[in-house]
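Quick one: this structure, given as structure tokens, is what I'll be asking you about.
As you look at this complex, bear in mind that one protein chain is not there, while each of the others sits in place.
Chain naming follows the written order as A and B, and within any one chain the residues start at number 1.
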Amino acid sequence: MTPTLQLFLVISAALFSIGLLAALSRRHAIFILIGIEMMLAAANLNFVAFWRFGPQTQPPIGVMIAIFSIAIAAAEAAVGLALVIAVYRHYRTTNVDHLNQLKG
Amino acid sequence: MSSAAVVIIAILTLAAALAAATLQKLMHATLSFAVALVGVAGLFFLLGAEFVGLVLVFVYIGAVAVLIVFTILLTRRDVGKERAANWGGAFLAVAVFGGLTWAILKTQSVAVVAPHIRLVTVKRIGEALMTSYVWPLQCVGLLLTAALIGALVLVMEEKP
Partner (left out) sequence: MSKWVDQIFVYTKHWLLTWLTAAPGWIIQTVSSLINIFALLGVFLTLFAVMSVLERKILGRIQNRYGPNRVGPFGLLQPVADGIKMLIKEDIVPARADKLVHFMAPILIAAAAILALGVIPYGRNMTPFTIDGGILFFFAVGSTTELAVFMAGWGSNNKFSMLGAMRAIAQMISYELPLIITVLPVVMVVGSLTPDRIVAAQAEYTFGFVPRWFVFTPWGTTAFILFFVSGLVESNRTPFDVPEGESEIVAGHMTEYSGFKYATFFMAEYIGMFAITGLAATLFLGGWHSPVSALEFVPSYVWFFAKLSALLFVYIWLRGTLPRTRIDQIMNFAWKFILPMSFTCVIAAAVWHYAGRGLRGWLWSLVVIAIVYTALSMLLDTQRKFAPRVYRFAE
């Protein structure tokens, strides 16, 4: 039995929702970053799955977009973690609930 | 590509991802996140995109996970208690998953079987990167340089 596109889409939807759960329900900045990375991985899975099941194209668009998005995710993680360290130096915490100085 | 392999890898991936989202200790969550990404790379292998899977392992395990681990160590004195479970976020996540699954299962046009064996060779990816994707490639290079410099500036010690 060979799997259909639906199976991959459901897997990726589940991964996305778990990432969303991590990003919304945790208070620690690093957890939120992990959640965002998981959502990005789910999106990549979708791109590759659509490329595999869709019509043949030259160049392989889905694969190319996945590669670019991985590169951009790496840059995002670097900047995000640098921000976490900078915030920690300033406030001595990484709990996003305590970062409310701009609140009126 | 058989369904059994896909389902087994998917269950492992999702279990590790759920562990990453719910475990209390940051370090355990990071390690489960790494396991989940290995699972996603395995799915890429099954889909015939070996190169993307390898790049994913290389970038995420070799760079991002190590970076997260270093950040955890640098901010270690921060052992603040996590607040009790945030049910709003959980509810929203379940709702999103339900909605997406409903939409996917309703759409008949995605209930297709893969056409035939299709492998993307490294050579073809390289050719695409150097011909039709040259400008995106240059932009990503610029972005990575900017991110590198930006991250350095952000964490540089401020001179009093």
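Quick notes
Operating definition for what follows: a contact is a pair of C-beta atoms (placed from the backbone, for glycine too) under 8 Å apart; a residue touches a chain by one contact, two chains touch by 3 or more.
Here the structure is a predicted model, which is why all the values come from computation and not from measurement.
In the full complex, the chain left out of view touches B. Of the candidate positions B:Leu18, B:Ala34, B:Ile104 or B:Val140, contact with the unshown chain belongs to B:Ala34.
Across B:Ala10, B:Ala65 or B:Ala151, the single residue that touches the chain missing here is B:Ala65. Of B:Leu12, B:Val57 or B:Leu143, it is B:Val57 that touches the chain left out of the display. Where subunit B meets the missing chain, the touching residues are 27-28, 31, 34, 50-51, 54-55, 57-58, 61-63, 65-66, 69-70, 73, 119, 121-123.
Just so we're on the same page, only the chains that are shown with their structure count from here on.
Measuring from the averaged C-alpha position of subunit A to that of subunit B gives a distance of 6 Å. Chain contact summary for the complex, subunit B toward subunit A: residues 1-4, 6-7, 10, 13-14, 17-18, 20-22, 26, 29-30, 33, 36-37, 40, 43-44, 47-49, 51-52, 55-56, 59-60, 63-64, 67-68, 70-72, 74-75, 77-78, 80, 82-83, 85-86, 88-90, 92-94, 96-97, 100-101, 104-105, 110-115, 118, 120, 124-125, 127-129, 131-133, 136, 140, 143-144, 147-148, 150-152, 154-155. Within the complex, the subunit A residues that touch subunit B are 1-11, 13-28, 30-31, 33-35, 37-38, 41, 44-45, 48-49, 51-53, 56, 59-60, 62-64, 66-68, 70-79, 81-86, 88, 92-95, 97.
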